[in-house]
Every structure is written in C-alpha cells, then in structure tokens.
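Got a structure here, written out as structure tokens. Questions coming.
Of the protein chains in this complex, all but one are displayed in their positions.
Should a chain be cited, it is by its letter among A, B, C, D, E, F and G, assigned in written order, with residues numbered from 1 in that chain.
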Amino acid sequence: MPEVFRFPKSLKKTLFHYCPGCHHSIIHRLLCEVIDELGIRERTIGLASIGCSCFLYFYIDVDILEAPHGRSCSVGTGIKRARPDLVVFTYQGDGDFAAIGLGDSLHAASRGENITAIMINNTVYGMTGGQVSPTTLLFQKTTTTPYGRDPKKEGYPLKVAEILAGFEGVAFCARGAVNTPQRVLEAKKLLRRAFEIQLRGLGFSYLEFLSACPINWKMDPISATRYVDKLAETFPIKVFKDQLSEGKNEA
Amino acid sequence: MPEVFRFPKSLKKTLFHYCPGCHHSIIHRLLCEVIDELGIRERTIGLASIGCSCFLYFYIDVDILEAPHGRSCSVGTGIKRARPDLVVFTYQGDGDFAAIGLGDSLHAASRGENITAIMINNTVYGMTGGQVSPTTLLFQKTTTTPYGRDPKKEGYPLKVAEILAGFEGVAFCARGAVNTPQRVLEAKKLLRRAFEIQLRGLGFSYLEFLSACPINWKMDPISATRYVDKLAETFPIKVFKDQLSEGKNEA
Amino acid sequence: MKKIKILEERCKGCGLCIEFCPKKVLGFSEKRNLQGYRVVGFYAKEKCNACGICFLMCPELVFVSEE
Amino acid sequence: MKKIKILEERCKGCGLCIEFCPKKVLGFSEKRNLQGYRVVGFYAKEKCNACGICFLMCPELVFVSEE
Amino acid sequence: MMAKKVLVKGVEAIALGALEGGCQCYFGYPITPQNEIPEIMAIELPKRGGVFLQAESETSAINMVLGASAVGARVMTSSSSPGISLMSEGFSYLIALELPCVVVNVMRGGPGLGGIEASQGDYFQAVKAPGHGDGRFLVLAPYSCSEAYQLTAKAFELADKYRNPVMILSDAILGQMKEPLLLKSLKIKTYPKEDWALTGAMGRPSRVIKSLFLDSKELAERNLRLKRKYRAMEKEIRYEAIFSGEERVIAVAFGSIARICKEAVLNLREKGYEVGFFRPITLFPFPGKALLNMAERSLGKVSLVVFELNCGQMIEDVKLSLCGKAEAISRYYPPSILPFPEDIEKELKKCLKSSGFPKV
Amino acid sequence: MMAKKVLVKGVEAIALGALEGGCQCYFGYPITPQNEIPEIMAIELPKRGGVFLQAESETSAINMVLGASAVGARVMTSSSSPGISLMSEGFSYLIALELPCVVVNVMRGGPGLGGIEASQGDYFQAVKAPGHGDGRFLVLAPYSCSEAYQLTAKAFELADKYRNPVMILSDAILGQMKEPLLLKSLKIKTYPKEDWALTGAMGRPSRVIKSLFLDSKELAERNLRLKRKYRAMEKEIRYEAIFSGEERVIAVAFGSIARICKEAVLNLREKGYEVGFFRPITLFPFPGKALLNMAERSLGKVSLVVFELNCGQMIEDVKLSLCGKAEAISRYYPPSILPFPEDIEKELKKCLKSSGFPKV
Amino acid sequence: MRLEVILSGFGGQGILFAGNLLALCGMYQRYQVTFLPVYGPEMRGGTCHCTVILSDKEIASPLVLEPGYLILLNLPSFIKFMPRLKKGGLALVNSDLVKKEEITNFEELIKGKRVIFLPMNTLAEEVGAPQALNMCALGAFNGCLEIFSESTFKKALKEMLFPSKAHLFESNLKAYQRGFQEVKKIVKD
Partner (left out) sequence: MRLEVILSGFGGQGILFAGNLLALCGMYQRYQVTFLPVYGPEMRGGTCHCTVILSDKEIASPLVLEPGYLILLNLPSFIKFMPRLKKGGLALVNSDLVKKEEITNFEELIKGKRVIFLPMNTLAEEVGAPQALNMCALGAFNGCLEIFSESTFKKALKEMLFPSKAHLFESNLKAYQRGFQEVKKIVKD
C-alpha cells in the first residue's frame, strides 16, 4: 500500500480545469508525488506544452516554461544544455509530441538529451475539440475523420514508444496507463524511474501514458476509463527499455 | 550483364554540376533507366529537394517540382492525393529527409502515402559545405563537429531505414549503395522494385543509398568510394521490407 | 485507521471513485457544489477500509486524509 | 562487340573507371577538357572486354556505346 | 436550386464559400478558432470526390497545398496566427513558384500563444511579409458571413487568375459569430492550367517549377514580374465607404472592428454628426487611391481615424495613402480588449472636437 | 591583450562579435551564406565552456534558443532568409515571453529558395512582422566588418536590457566580403537575470514564463507593455549621415548597398554635387526623427532617394518619417542585380536634374 | 424592435446551444440576428457566455455593452454581467446556483433592474432532463417576451439536434415548456 490520501507538496490547491473523468490530473498528481519523493522540486523545470495540459503551471509548483506547440523537446534541449544541473521534464499530448512535434521529439531522443519526456496519449487533440491524431485508433471517429480513421487515408496509428525503444540515445522507454488502481501505482513507479534515469545522466527518458478523453470520445467518464483497455490492444502497456535495470548505472 | 553503355532516354545531356567522384549522378542514371524501362516518364513527377541534388531538373527529363528543404514527402503527398494517377518520387539528401524533414518524412511513411522516397545518405550536408547530419558516423569530423561527432553531444547516427521498416504504412524499405559495380546493379533492382510497389498502390516505398561525398569527406574520389563500405558497418545494406515479395500484390 | 475527508468543492461528479471503490461505500449526494456538480459522499463510511483506491482514481484529489 | 566512345568533355577525372576496370585498360590522357580536367582514355583498347563496369561506375556518363 | 438561408458561423461561411469556389483539396492542421473549417471539409470534400487530409503540422499542410497546387488542383488551407507563422517559408515558396491557393487566417490574439479572442495583429504579416523576400499575397478581409462566403469563393478565382496565393484575413469574432447566410450560387471563373501545371511530360517537353535562379538576372526578372503582377491586382481593389464629402472625421477599419465602427458611425450620422466610414476589403492591394480621393473630395479639412484590434498597423498604410494630404489618427485596441460601439462613438466625437470642428 | 588586426568575412566578424558579447550558447541550422558563423562557434564555444549544438532544423534551433534564454543564458542563432521564415512562430513566442536573444539574418535573394546573392528582401519581415501578432525585434544593420563585430557584441547587451530579441540584419555581400577588423575588446554590459529567469524554485515561489493570457485584460496589458518597450528602445537609435544642409538630394540606404551609395555620394560631392547620405543603423526603431530633422534643416527643397536591394520596402518607413515634408523616391534593385557606384551616381544626378535643381 | 441578450454560465450548462437556438428562432421569425459566442481559450470547462441580438434592422456590431436582457446560470456570471444590464433591463437567474445570500452587494447590483429567479436545475430535473436546464432558461425567457412561437422553437430545436442528438428533442422541449410555464406564473403575479 502506497502512501495515499496525501496532497503532494508540489501540487497547488487550484481546481483543475479538466473535464470530469479526464486522466490528465491523475498523472499530474503522480508527477508531483515523484518530484516530492526525489526532492527535486527546487531544481526542476517543467515544460507546459500546447494541449489540454497547457495550464500545467496552475497546478504544478515548479518553475514552468510554456513551449510552442510541439517544441517542448527542443526547448528542453536548450534548457538542459545551458543548465545541465537542472532537472527538465516535458509534459505533452500525443498531438504535440507525435504530430507537429515528431521531428523535435525524435531528434532530441536520438541525441540522447538527458531530459524526461512524458506523452499523454489520448488518441485525439483534446484541446481543439477532438481531431484525429497520429495515435488515433483505426476506424475511430473524430471530428476530422467523421467516417472513421481509414488506414488508406490517414494511415496507421503511430507507435512512438516502439520507435524510440530502438534509439541508442534513449535510456528509458515505457508505456503506462492510469485506468485502474493497479496501473496508477505502476505509473508512479515508471515516472520515478524516468526521473532517476535523468538524475544519473543516462540519456533520454520517455514515458507514454494512455489516457481517457471522455469528452471527445463522447463517453461517460467510467466507460472512457474502461475504454483505455481497448487502446492498450494497439498500444501495449510495457517497459520497452530500462537501461538502469539493464545495469547501466552512471553515464 | 545488364544493358550498358546506353544513355538513358530520360536523362538529359547536360553536364552534371557534382564534384568529381560524387555518387549522386550514378543514382540519377539508374533512376532514369528505371523510369525508361517502366515506361512512366510521361506520368512521373519528380521532387527536387534542397541539397546538392537540387538541380535534379537539369538532368532528369520528367516534370519536376522544387520542394522546400525537408518537405518533399509533404509536397509529394499533396501531389499524389490530388492526382493519384501520377507517379511521384522524391529525391532527398540525408539532411533533407532525416534532419529538417524527419517529421514530414515519417508521417508520410506512416500514412502509407503511395509515393517513392529516395534518400541519398552521404552522412553530411553536402551542399552547405559538410556539416554534421543525423547520419554522420560516430567520431566523424565535420565542419560543425570539428572535434568529431561525440555521442554525448550530437547523439547517435539515426537509422532511418530501420525505423521505417517497422511502419505499417511502409510497403518497401531498403538500403543500397553504388560503390561497386555489383552494388550498382543491385541498386537499380531496388529502384525498380520501389516504383513497382508504387505502381501497384501498395504504400510508401523508401530507398536509401549510401553515397560518397569526396569533397566534404576530404578524400579523393576513389578512397571516398571505398569508404562507403565503412558507412555500411553502421548502415547495413539490406532489404528491410518488401511487401511485393512477401506476397502482397494489390492494394 | 485514516480518516478520509471529501473536498466537495473539488468534485466533478465523474463517478470513478464510486466505480472503483471495492467496498461500494461511495455514492452521489444531493448536494451541488459551486461548479454545479453533484458531489460524492459516503453511503456507509464505516465499511470503508481506507484502501486508498478512491484517492488513486480520483482525478480531482477530492479524497484527503483528515490529519 | 560494342564499340565504346569516351565523351571526353563530360569527364571529371575522378578515376573511378580506371580503378574498377578489371582489364586495367584505362588511364588519364594528357588532354585537358574545357572544364579543366585531365580526361580518361584507353591505354589498350583491344584488351577491353566491354564488361560495362566503367559505364556502371562512371558518375559522368562518359562511356557510351558508339552506335 | 433555391437559395437556402442558414444560420452559420463566419468560419462555416468560409468553408461553404470554398466549396462554392470549387475547392478540390483541403490540407490543414487544427487550431482554434477555425476548427469548423477542416471539420466541414472533412465531411463535405469526400462526398464530392475531393481530398481532405489533416496534416501533422502547419508546415506540412502548406507544403501539401504546394504539391496539390503544382499539379493543378484548387486547394486551400486554413489556420490561425501561430499556425500561419509556421507557414511563412511555404508561403514564400508558393509566391515564388507562382502557385495559386487560398489561405485562411482567422486571427487570434498574439504574440506567442496569446489568446483565442479577436485580434488583427497579423495585418503586417499578411500584407507586408507573409514570408521572406518580396512576396505578397492578395489579401481579402470580409466583415460578415455573407461576405466571407462570397470572398472565399472568389478567392479561388483570383488565385488562379494571378497564379498567386490569396489570403482571407478574418478574426476570432467574425469567425465564431453566427449570422444568417443566403447560400446562393456564385459565378466563379476557372482558368486553364495546362500551360503551366505539372501533369506529366505527356506530348510536351518536361516542365520545371522552381524558385532557385542561378542567373542573377533571372531572379531579378522573377521579382520584377511578381511586382508587375501585384500592380495588376489593383484591378481587384474593393472597399466600402459611407461618405458624402461633408464629413470632418472618417472612421477607417476592416474586419470585425469595422462592424463596430459602422454601428457607431451610423448612430452618429443619425444624430447629425459629420462622420464617415471607410472599410478596405482588399488589404493588399490597399485601396489607397480611394482613400486619397476621399480626402481630396472632402469639402473641408478631414481627419481619418484608423481603428484596429492591434497596436497600430493599418494606420501606416492609411498614412502612406494620404501623402500628407489629410491627418490620420491611430486608435488601437490590442487583443483582446474590444471596444463597444459606444466607445467608438466617444472617440469619434473627441476627434470632431479636438480638430476644432464645429459641434453639431 | 593588444588589439589584433585580422582579415575576416562579415559573418566571421559577427561570430567574433558574439563571442566578445559574451555569447554562451549557439543553436542553429546550416544555410548559405552564413555557415561560417556556426562553424566558428562549433570550434570556439566548447573551448570557453559554452554550448554549441547544430539543431535538426531552424524551427528546433529557435526553440532551443528559447529554452536556453529562459534559464538565463546569453544565446544566439543565425540563419538566412528561408530559415528565418521557419523561425517566425518561435520569434513571436520569444517576444511574447520577453526572452532576450540575438538572431542573425544574413539575407539572400528571395522569395522561395531564390538565390544566395545579396538581398534586402526581408526588411519588412524583420522590422514589421518577425512573427504573428504585434511583436517587434530591435533590428541592427551593420555595413562593415567592424560594425558587424561591434553591433553583434552590443546586441547581447541590448537584448538583455530590453528582454527582447535583437536581430542583426546583414546580407550575403556584407557576410561574405572580407575586410580588416581590429579585434578590440568592447565593454558589454550584463544585467542580472535572477528576478525573472527560470532557475528552479529554490528559496522563492515557483515561476512561470508564458504567453497565454486567459484574462483579456492581461493580454492587452502585455501588448501595451511591449509597445512601451519599443518606444523605450528609441534611445538606441543609430544612424550615419553626411549632410550639411545644402544638399538637394540625399541618398538613403542601409547595409551593403549603403556602401555602394556612400562611394557614389563621396564621388559626387568631390565633384561639387549637392548630394547627401543617410544610413539607418537601427532599422527598428527607425531613425525617422533624424530623417525628418534633416529634411526640415535643409535650406532648400530636398528629395530623399531610397536605394534598396529589394522591390521597395524601406521607402515606406522613409515616407512615414517625412510626413509629407519632403519628397521620397524609391530606387530599388531586386535580388540579385547589384548596382555599381557608377549606377548610383547616375541615378542621383538624374534626381538632381529632374527635380529642376540647378546643375553644378 | 431590437433585443440584446447575454447568456452566461458554466461550460457544461449548454449556454452556447441555448444562445444559438435563440438566434435561430429569431431568424425563423424573420429577424436579423447575430449570435456571438465568447469562451475561454482552447480549453474545456470554465465560464462561458454569448451575445444574441435580434433586430428588424441590419445589425452591424455583434457586441453589446449594455444588454437589455441577461440569462445567468451560475454565480460568476451573475457577478460579472449584472453591472452591465441596462437600467430597467431584465435578468433571468438560475436560483439553484445563485444564492442572494452569497452575494454581498446584491441589492446594489439589482437596483433599477428586473430580476427573475428560477431554479433551472431543479425544473429540468423535474421534467427528467437534468442536462436541459438551458432549455428551461430559454423557455422562461420566451415566456417573458414571447418573441417566437412554440412551433418556431420546435423547428429550430429539431434542426439544432439533427442528426446526432435527435433523441433529445422531447426532453428538451419539455424543459422548454416547463420554463415557459414557470415564468408565466411569476410574471402573472
């Protein structure tokens, strides 16, 4: 049993602006718990990217910079290169990280930038009203695939973790979810590991979370949360790479 | 023995502007031979990208459009979507395809755009004077890695074919070279196969050629040509995926 | 055993806590908070085993310990 | 047997043909073309077996068949 | 078909106008406040055998537009301020390659991420520097749903006519506001493209569309040709004016704030104030001659008050038009503070007074 | 250390100036004609404990700049026209976030890929619309290697002083030309950044640097604050003038063509012609008052002839400055046709004549 | 005739739907209309409002400084918009979420203005359509003014729900009618 019922120190008391049942804020809480436990709040810079989570700074009590849409990994690169002593994480949506930002994200990963990138994969562009994203499931209806995602037209779901796992610069690569209590506990461990990897200077740590977007999936919160299991069929929940557990200890 | 000593019909008589010993023009010739043999000259659109090969239109006698740096796959997408009856190929450098264009290239591939993308991997930015590229070998000196490519700083060589092979939208993915007569012959077969895949509408066909850049490698043409073997240690010459040979016949 | 406090003003009525509570001790009350949502309350607080699942699943950090 | 013509004005003197010719019948001549390069010529044309390797390797399409 | 009256948003009117204008392909990337455009196109284009594709970014969207245009399709994209910035390089190429297309910018507050409320902060970018180099767009600024519908349809014709991108410059208010729209069919001309488009070198020499000019004379010539084209576009100049010659103060504005100004001007005129109204509809080419004309036809000294939702941009074009022959005053409202008609009335009255003009 | 004299290209002078200005980080992407800048930085910065990184594109380069600037580093990027366009979105964010940095644009011919010879086609983009919204850069235009060295170093100071990007606007000729440069050490001020930079929330409340403003008043306030800042920048206005009051015609030009004009003007003056010379060094803020002043101090009627390597851009700022008090004539040379001093002399003589001025 | 209304409430309360529907009814009733939604930045939740104008003359400005009517579904809206209500104007307020007691300067805010309190949430729940409190409000609004007929309302509602929400027609109509009737009682009083 983890320590529960405690409001993390790094989490501000502000009410979340997210829709009822949105998983973003569960992940915020976990992130804050990990920041607290690792004692890095005072030397961490968070990157709020453009998406439903762009108000990250209303909630997480660390220094936060707003990055242009898709550019968090490049902005993070600039920060970390200038100040290697700081801890840097990005918090991005699937549209942000893997659509407009794919180039920035993959290059930062390939260079092995010593930052932690968190991608919240809800298979749609939440903030702009539920358009298709590279991670939209096949045949899923969105506002810009009104007839369902057709592999002949929009291609296939992009499997970011699977790509990154093959990069030499990537030290940690995993996919989690927060749609069951067990997975929430597991998710926190993954987060912790991602930061530990960064603290040891091992390279790029990537963490993807499957996440419910009830509003754009047009589901009630409970069904949406259950539906994350369906996402996991296309996007398996798994640790793809963990150089720390593979014995690499210091950069 | 292939038919040799014949100036391809699709190749213009203009002298090449390339440096002595540059492999670009060998690949141009092969491309023209394949276009001739498939009889597609009159319905092919070539995309000249920004790099040493930006003057493609001086040499190859098909309709050619100049694409902004890195955007050939997006431009090609626009063409093919508007006119699916046309045959579309891009001709790009490693900088063009895999640095600035990585997002465009990977997304087009992931969507399974039915076009043929050719990437000439000479591990540097030839046209601008030999700067580091995502495919520069480890410890290789370039004008912007004067102390050699350091994996801690510039990361690891990006293996494009290896990434693309894992994409469902990609129907053909191979890496060749033209630094020996045998490989030249093989290269032509790969080119032919890439276009055949497109003609059958099977999806994205990707073909990478390791290519010598004597001037920026600061080698004489013969040493540079031999040195391509060294590149092949990092970038294995291989057919990664061929859905036609795997039995997929019609889209 | 922990005393659990429900921060009603944070609740958005998503129902995840109710769904996942193994003891089925949670439910919507009649009360509406300032955000306009029906808020969660204990049906049978005594049966709660403080397992923390509601805390884990609640997106709004509604459940906090009383101390 | 094919007659091979050398389009001297195209040659850039890279030497790849010379290097790869299995019969070693090619070499640089004294002549300089308008581009300023020493051009390639046959040392011993009779030994050439028309294998086509020079054509395959020449980046400049210097070697063409005479017909 | 009988013309149907519908209640639509400005952005919906734009989408419907594009369909009426014969748009065949749409490539774009979502951004508020214009997402209804791609959403409508996603539904409608496939029904008509057209192409809708959501690109992975604005950069790739504009390059897809470039490709489709080069092979002769009627093609468009739409975005809002930050997304438009990302298209700058592509814009410059489209202009240089002389490729027609329609670009919609539903402006939002800037700079940076800014806000999604109304703004006219991209005026300079639209009319002076859509990208690097000397390229220009033909820029149309509707101020109502009907005009958005008509101008967007017309934009496809103009783009083809001049082989140049045409921009519809709208803003969050115009885009999100609903008004009745009479869906009448318009006569939009088409122009043959066989003489320049890339269609495969069948029965003709192969063609190249490129913007790299080795020979310096060629590059200069391309630039001068474009410049001549921009002059020729002056034929397309449009504006709306409420003016009799008696006015002492004229409100100049485009887009959403023009509506607010018009309301104020009409109110004031009703009350007997000598105020006029001028609304540029083409922002480039700018209706400068018409403005100058107005200033010169004025019976007394006249002041032009330029109202804008930014920090003062169009004021420069107004000043440049007037050649010092009348006074131009800038009243700007940076995003997202919107004036009400009452505010504008106050400003106009102030100007009437401060210029020493007799009160009514 | 004794000041050393070296023969360097303009772009090398820029790189050396950046090092003198305390540049700590460089992020950029290769593009002709400015590749010497990253190449020098790649050698020199690591030696000094600084950071050099070639980004995978201009878009990512400017965002790396953004990151490094936010944590307090002196940081720069450099590019040329198409690459600058790709940075537009980033520029707008940098301005909105009030982050200092130095951006070098060594302009080449446009639009599109254009050519790599000299051009001043990005003037409008640099001074009016580096990105969407109302943002502005402080723009410095050197015209020699020494000036490039000094202004680049100074740019770092000004960027920090105003918390705003500063652009060095150069061109292919200035960039590629070599001249002797005296490498003297300069006094470049630094400004404390602890009060705004993100350094980790140690011993203080956490900080946010953002440009999204929910509250519309906040966004307007940010815009007005920026506008005030631009006004404050007028303190930095620089220009060079050759003027006595007797002139009938004044050549106005910046950057490379200013050199050619200066040669022509000096030649003509030697021959007794009444021609003057005005060279804006800050392009934004524009030295408009100085120009107006000159026009007003002229003893007779004076014409200003604006020479530019584009299709006519700075002419607008000159006209706006003059408020109709003197005539401004545009003589433009689109890329890549460069006039020789002889051509400029001819033009100036023509203007002297056509204005009906007495011949010497 | 010129009617200027601002509707305001939480994101989830269907403010924009109601405003849009009002404008559509106006259009069917042959008025010139504008409907201007204003919402927070690209985000979910939060307060949102919209402005609807109905007029028998051309409407230039879609913005209204001092509207003649307000429909206010939550407390922040009440506080934000009451000061802008025209003297003598009418505000329809959701008493389920706006409690006089919680507003310090309540009397000052309503001075010279007409305010009608109705428990919109409760009414909507009572007709079994808890989501349709916006329709209740619209019904109440039309109950006060009778600008459009019920058949116009039905036509407009049908169009707006078509096709994906067609099944909500009956419940929405009921909520509308309930609001209409309820306000009649008060107005009659």
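Methods note: a contact is a pair of C-beta atoms (placed from the backbone, for glycine too) under 8 Å apart; a residue touches a chain by one contact, two chains touch by 3 or more.
In this text the structure is predicted, and so the values were computed from the model without any measurement.
Trainee: Which of these, F:C101, F:I173 or F:M233, touches the one chain of the complex that we don't see?
Mentor: Considering all chains, including the one not shown, the answer is F:I173.
Trainee: If the hidden chain were put back, which residues of chain F would touch it?
Mentor: 5, 7, 32, 115-117, 173, 176-180, 259-260, 262-264, 266, 338, 340-343
Trainee: In terms of residues, what is the contact footprint of the unshown chain on chain D?
Mentor: 32, 34-36
Throughout what follows, only the chains that are shown with their structure count from here on.
Trainee: Spell out the chains that contact chain B while also contacting chain C.
Mentor: A
Trainee: If more than half of the interface residue numbers appear on both sides, call it same; otherwise different. Which is it for chain E and chain F?
Mentor: The interface of chain E with chain F is built from mostly shared positions.
Trainee: Identify the chain pair with more contacting C-beta pairs: B-E or B-F.
Mentor: Taking the two pairs in turn, the one with more contacts turns out to be B-E.
Trainee: Which one chain sits nearest the middle, judging by mean Cα positions?
Mentor: It is chain E that sits nearest the middle.
Trainee: Indicate the whole-number Å distance between the mean C-alpha point of chain F and the mean C-alpha point of chain G.
Mentor: 54
Trainee: Just how far, in Å, is the C-alpha centre of chain D from the one of chain B?
Mentor: Whole-Å distance between the two chain centres: 26.
Trainee: Measuring from the mean C-alpha position of chain A to the mean C-alpha position of chain F, what distance in angstrom results?
Mentor: 40
Trainee: At least two partner chains per residue is the criterion; list those residues in chain G.
Mentor: 41-42
Trainee: Please list all residues of chain E that touch 2 or more other chains.
Mentor: 32, 53, 56-57, 59, 82, 89, 93, 97, 112-113, 115, 117, 210-212
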